[in-house]
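Of the protein chains in this complex, one is absent; all others appear in place.
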């Protein structure tokens, strides 16, 4: 229930999220003070570590790529009125899809293998999301609960497969053998080097462009396409959808399929772009960060790119911070993410009211 | 790169696991005390962080960089290639690169000795083993242990459990405790663990039940004085110290460095905490077996040589 | 398997089901009142940390329990404020609680003790020792919570009102009873129970806090709650069943069963989740949550 407060569009899409992010950082600052560290130093290290060097920037953009995918995944479902908190599991399965495609088709050349790997990721992520979608659409099982359950099922499944089926014979770690080298998505520094431009090396790879393309695709889909129109109608008003002859059940399944496929992008970036093998826990909780990203980005691709950048800065800067100030671990980032979800998501009404109260009357009247 | 700036990347258990990682930590601390050379270290929170940490140290010119644990094998393979001038060491795995020293231990030899002691200390003729992650390395511990037990008492029964199949199995004391309890309920009165942080729960459960535990990696006799029969000490501290020292002195040699009883790489621990538990007879038997192993009179089978345990 | 094993299996199942039970009953209270709680995991985690830290500092397990409950209740009130007073999205709030708990405990733990987020090991009186049949006080507290929950819900005025408010808050409102008051009370009770569950984890079952030591127990508890169809005694049954499965999976590791061969532990670990999904899909019976759960109560004045 959003309180019947009308804010001008710019306030709604920029000011309210900005205020909640600032508030989240203030609270996080209190946590830093609470553990006896200086929040200003921490902020400086964070910014320097993430944006202060070409290399830091590369890592920031690498993480941003991850977050764009999971943010888009949450957003697409959100537009259909669904709360997909199964990004973690869908990305995990997508990783399986990547591994199966790449390690079984090693004879293919890279220009075929890479698209097939991406396809494998999308297909497996989509399938893992389609089941909760179907259960919601046809059997009324609440998608939040089923996606939570599917997250755990995914992690159990992947452990089983990596330990018993996919593990390289000599390897003690539960991970697959390395993917064939031609299946690696080129690193950005390699690509630039090919053109004679030297940039600092980092994990950043060409998947970034895939993420940006996906953002454009999602924008086109949601805001410009007939399907996206139907998705938004279902998300906004089921009765209107029925009136319009749009089947909510069909749209729910489609939206979840798209959502799961997008979550698969995380596997593409992490595995095909960087790790070059499937290993446990490569999703590292990013699926949940996707919720924060989508909420803060107002489920709009541009907003998602911006909030992904913010979280990229947080993750990379946070890693540097953890290196420099061992008292502050990378978990700080998780805390900030949690506060942002709380503020921008659950307490949205409160912040809208605060913003409305602080705004001059005439601006509101024009809304 | 001649700069000497040592660094350590621990395994998931963290540097205070009272076990393997802590051993590395203690070796580094000792080196710091002896020479005044400081070092940097990092405790990854998940699997994906190792590579970044290794690369990060390498880029900043740290050398040597000690990667603790077999799970860093694939990460180190990559990073070692990228930084050929940096010297690396990995403990418990083999990475064949010109700039990596691989340090592995003959855990089966040490495990044999504590198995022998366990059989001698057991009143019920039943002893237990709790492993961490179910991997060949840990089966190597188990296999050596079983051989030691049977060597001392042919009819002894050995219960074996592994905690899990992922890295989480190294840090699950609750599960470790449950496994130990179940072995105790079946009659085991001495339990050896090779389970990292999980083993803390094993030793505690044994102590709580009035039975004996056997520590691993570091000397864990002091965790529950009088309740830990002994510890199978793996001198990772010495190994770490030596890596630092070799690089400092320019004697670093890439390649595989296997440390067994002969090299003092493994041992069983005897100190004030367990001296009342080890009878003179037990000590004599263990010392004799150790001498026999060194001389080759006793051949302890290495599980990893053929993925089989003859027992 | 040895016959004696069976008893120890039950014993171990009981121990492992205690945190599930506490969290499951917490969820039951909250959802009965109409407030969905997927933050059980997070509340248990902060409780586990606070309890271990307080027990370590004070030397008393009971102080740990108080701190565990206190921390969990604070998180419950955050959830209540978002869900009840601000009519925010209860699921979003729950996700936030889980993330906050996971991050905060690790950070604070690392800052205080510098051991990778762990608390120092607890000894002696810092832990709840065994009081009866080899089980600690908290086991019995959790078990006692079942009949108490059942009794209060079924037999008392407060329970009746709570059951009603989760189904139809307007009916409660028109009967002249405060919807907000009832829901806050329920959310706080959920906090207390999660506090007990978390404390048991770190100060009873093990001896100290480990980052993320709840390891999904809050979600299994949620599954158990659905499986029990939001009822107290069946919740005990479901939690015990899931605890038993856990105990079984611990023991089945690498053991070949006659006729079946080696059962992958993962298959057993997956069972609670799988059963919940199947139940929700309506294949075996149906699980109907309290009708108003997840829906903020809005009344125009």
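Per-chain numbering from 1; labels A, B and C assigned in written order.
By our rule, contacts are C-beta pairs under 8 Å (C-beta built on N, C-alpha and C of every residue); 3 or more make two chains touch, one makes a residue touch a chain.
We adopt the following convention: contacts and distances are computed from a predicted model.
Missing chain, UniProt protein name, picked from "ATP-binding cassette domain-containing protein", "2-polyprenylphenol hydroxylase", "Energy-coupling factor transport system substrate-specific component" or "NADH-quinone oxidoreductase subunit H": "ATP-binding cassette domain-containing protein".
The shown chains contacted by the absent chain are A, C, with contact judged over the whole complex. For the chain left out of this panel, the touching residue among C:172, C:203 or C:247 is C:172.
Only one of the listed residues, C:10, C:57, C:74 or C:160, touches the absent chain: C:160.
Considering A:233, A:255 or A:335, the position touching the chain not shown turns out to be A:233 (whole complex).
Counting over the whole complex, chain C has residues 155-161, 163-164, 167-168, 170-177, 291, 299-301 touching the chain that is not drawn. Contact between chain A and the absent chain runs through residues 6, 220, 224-227, 229-230, 232-233, 236-237, 239-240, 242-245.
Definition applied: only the chains that are shown with their structure count from here on.
Seen from the Cα centre of chain C, the chain whose own Cα centre is farthest off is B.
Centroids of chain B and chain C (each the mean of its C-alpha atoms) stand 36 Å apart.
Looking at chain C, residues 106, 211, 266 sit in touch with two or more other chains. With touch defined as above, residues shared between interfaces to two or more other chains in chain A number as follows: 159, 329, 331. Interface residues of chain B facing chain A in the complex, by the touch rule stated above, are 42, 45-49, 51-52, 56, 59, 70-71, 73-74, 93, 133-137, 165-167. Considering their complex, residues 55, 159, 163, 171-175, 178, 203, 270, 275, 277, 279-282, 284, 319, 323, 329-331 of chain A touch chain B.
Of all residues in chain B, those touching chain C in their complex are 14-16, 43, 45, 134, 160-165, 168, 171, 173-175, 177-179, 181-182, 185-186, 197, 200-201, 204, 208.
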